[in-house]
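One protein chain is absent from this view; the other protein chains keep their places.
And then chain A:
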């Protein structure tokens, strides 16, 4: 079994914490998140050849007024940028956060477009979205509420990390 550190980033209220809750086992209560800006959970994902233990760093919502804590991303094997497709702003912020993160780390990034159970209300066409998500290695439309694609997101990630490690 190998372990990997994964960071979840995104604007406030896009559902990072909910997304993890769908998926993990944890021992720390949510209040850690607000006190030091990060909450950590773990999840073991079984793949065909081996299993991967993901240490999921849920990093507090970042907005344009708030500084970015680059140290939290250090050592991460991948980052997941979470955006909310009911709010256009969250995508802009997500892209900004992604750019900031790229300055300190060049690990694979995944775009999670969350709240897929609600209707999309942002004004991005499919082409524009494809253009924006180009730098990401994968894009998923997820729903923390219904659980849609959550499992898929993490298992795809685990598989990817595992194949990297085997090389």
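In the analysis below, a residue touches a chain if its C-beta (ideal position, glycine included) is under 8 Å from a C-beta of that chain, and two chains touch if they have at least 3 such contacts; residues count from 1.
Definition applied: contacts and distances are computed from a predicted model.
Only one chain is not pictured, and the protein name UniProt records for it, out of "OmpA/MotB protein", "Predicted secreted hydrolase", "2-oxoisovalerate dehydrogenase subunit beta" or "Branched-chain amino acid ABC transporter permease", is "OmpA/MotB protein". The missing chain, though absent from the display, is touched by one residue of A:2, A:118 or A:152; that residue is A:2.
When the whole complex is considered, the residue among A:55, A:95, A:129 or A:148 that touches the unshown chain is A:55. Mapped onto chain A, contacts with the missing chain fall at residues 1-5, 26-28, 32, 36-38, 40-42, 52-53, 55, 57, 69, 71-72, 74-77, 161, 165.
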